[in-house]
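Missing here: one protein chain of the complex. Every other protein chain is in place.
Order of writing sets the labels: A and B. Residues in every chain begin at 1.
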Amino acid sequence: MNIRAIRLFAAAALFAPLLAFGQKNSCIECHNKLDDELKAPAVGLAADIHAQAGLSCKDCHGGDPSQDDVDKAKDKSFKGSPKRKDIPQFCGGCHADAAAMRAFNPGLRTDQLSQYWTSRHGQLLKAGDTKAAVCTDCHGVHGIQTAKFPKSLTFPWNIPQTCGRCHADKATMEPYKLPTSQLEDYKASVHARALYDKKDLSAPVCNDCHGNHGAFPPSVSSVASVCRQCHPSTGDLFTKSPHKKAFDDMGAGECEVCHGNHKILPPSTAMIGTDQGATCVQCHDKGSTGFETAAEFRRELDGFESGFRTAEGLLTQAKRKGVEVSDVEFRLQDVNTLIVTARNLTHGLDRAEVAKAVTDGEKALVEVRAAGEKALDEAKFRRRGLAVTTALLALFGVALALKIRHMTRARGAGEGRGSHS
Amino acid sequence: MAAKIGPSLWKFLDDRFMLSALIAFGKKKTVPEHRRSFWYFFGGICLFLTAIQIATGAMLLLYYTPHIDAAHESVQFIMSGVKFGWLIRSVHSWTANLLIGLLFIHMFSTFFLKAYRRPRELTWITGFLLLVLFMAFGFSGYLLPWNELSYFATRVGTDIAGSLPIIGHWLKTVILGGPEVGQATLSRFFWFHVALLPLAALVLIGIHILLVQTLGMSKPIGERSTKEIPFFPDFLYKDALGWTLILVIIGVLCVFLPWEIGPKADPLVSTPLGIKPEWYFTFMFTTLKLVPAHVLSFEGEKLAILAFMTGGLLWLLVPFLDRRAALEKRSPVFTWAGVALALYIVILTVMTYTVPKL
Partner (left out) sequence: MKRRNFVDIFLGGSLLATIAAFMYPVVRYVLPSRSAAGGGVQKNVVAAKAGELPPNSAKIFKFGSSPAILVNTAEGQLVALSGVCTHLTCTVRFDTETGTLFCPCHNGRFDLGGNVLSGPPPRPLEIFAVETSGADIIVSRKG
């Protein structure tokens, strides 16, 4: 390294910051002066994750941002905005290149493009349907945020709306003969309640079951695998049960048959049993083992749950009457977990196991009920105590009143004088 | 034998405590009886309720722990584990509120009867200071169960103290025992509540009652009736009737509306919506909320606080300001000022609970 090179390097290093400072971006300058559609990219870029990574217009679109003259700016390297059918390849230029992405975020996946081609959207696009969803339809274009940012189109609680933009629109889905009720159905589901009401970000949204970039409706055989991701214990129980073989033989989608796919409602004991609304009787006729098992399960769970509600009622009553019951409420919480466990066990269709869980739960309930009764007794005791004390005080009050009247009379009759002091 | 023990015991005590002299003095004490003498009972009721607070407070001390890891749990224990703990605690909490309410009534009744006029200026001053003291009792006691409401109410209240000009930041730190509400605050509020304030209150109550003894009861200006009844036992019996009634009221309140414990304070949780201080502070709290952010070039809140302090000072010095009353003349200006103040307090307190989104 000779002295000249060192000097050049030092100069560059010293002046480089200045360069960044003074970096001209004619794209932004010009486009800011335009209207609506042409202004939007310039405005949106500031919040874009790419801009934050130090990238700018030319890194995707080419061109020379140092040139004020529009023809000179749109030089040979200028790529313009890609056509819809070219967008996946356009984004994939960087995002599918592991070496390139490593420079920015080595943790990011780079298989999105290859996944995309396996998806229904990708397949349609390859076949020439440009209405199929491409990268920008879900991620936005200028102003893209990471999925971890709450305002991003791909943040969990925004995803149903992002997918729903097309999938809930009758006109868009008509040519594909696809239903559009999924978004509505999902919003009524227990998963949506968890996500939107309880802000539980672990609740599944569209991509959790359908896949992200490789989005495809899960086949009948894979529905159950999808559910098992979060509900493995239920899945295991089901696999061990006689239902598994029966459903597989029928070609039925395991969980989906009883619980639905988008409109998965909070499961209740009413689903089990032999009355009209129950799920079991959809297949099992009267007199069959299935019918009997269903009836037994329903009976046991109903008994357990009504016992729970009675105990809960006792505690609420006692609390309303002013008795402290938070110690007991803690035990009740435990019983609630036992109910959930018992309900879950029904998927295994093992009568002995369910019966045992219910028995355990009812044992715990006995304790709670006893405590509840004790609390109510305490409330009664307090009221009685108050009655006695009030009666005594009333008696004392009467005695006082008599004494006062007596004294006033005595003083008035006896003395006939006024003040003493 | 039994008949002899009584008198000899009496003589033993009399020789040493001068009981006969005290009784003779007591017999002379009289209380005027006229149209408005009903209001005389309120002072005694306040004293009675204070005694209840001291007794129940001392009992709560037996089981309460002033540490943030144990305060809430100890109150929980008192409510559910200790025999009649629910009663002692509920009595203490309810009586605190009743006492402050009755103190306001006592203050306004003496104001309208102009009992503050010469020579009872110091009675009024000690009385007003006692009201302030008891509101401090309420504020410090409210934090002790260490539940969500009290934690945030304390935060809001001390924030207001901290907004005072010049001394605000220092004052807030002294009250909190640190930069924010924490263990230091709990220990400090506990000390206020069971040591500092009781001592101050005892001294002031002592002076207040002593003055009532030496000066007797004030009669309204122009009251012509000269009827007097002996304090012992006539007036005391009438007092006792009032006390009996209030005991019944407290009993009913405690059994049917026992005091809640609330969830334990969690500093990491965001402030619950609509957090308010206890009702007796709400007239000031709501005033601060209603005052515009800026009045002329001054910060509205600071101006309001300054107004409160000035108002309080004027109220304290009323005996010296009301010249006409000192001359036993009617002073309607002061009467109407009192009416205005009373209305203001009532209206703003009611507004706090009835007007939505305040």
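General observations
Quick note on the criterion: a residue touches a chain if its C-beta (ideal position, glycine included) is under 8 Å from a C-beta of that chain, and two chains touch if they have at least 3 such contacts.
All figures in this text were calculated on a predicted structure; none of them were measured in a lab.
The omitted chain makes contact with just one of the residues A:59, A:97 or A:327: A:327.
Within the full complex, the residue among A:130, A:233 or A:316 touching the omitted chain is A:233. Across B:13, B:62, B:306 or B:333, the single residue that touches the chain missing here is B:62.
Residues of subunit B in touch with the missing chain: 59, 62-63, 65, 69-70, 73-74, 76-78, 81-85, 87-88. One chain of the complex is left out; on subunit A, the residues touching it are 198, 200-203, 230-233, 326-327, 330, 333-334, 336-337, 340-341, 344, 385, 388-389, 392-393, 395-396, 398-400, 402-403, 406.
Just so it is clear, only the chains that are shown with their structure count from here on.
Contacts from subunit B toward subunit A in the complex involve residues 28-30, 32, 76, 79-80, 86-87, 216, 226-230, 233-234, 237-238, 240-241, 244-245, 247-248, 251-252, 255-258, 261.
Partner subunit B is touched in their complex by these residues of subunit A: 322-327, 382-383, 385-386, 389-390, 393-394, 396-397, 400-401, 403-404, 407-408, 411, 418-421.
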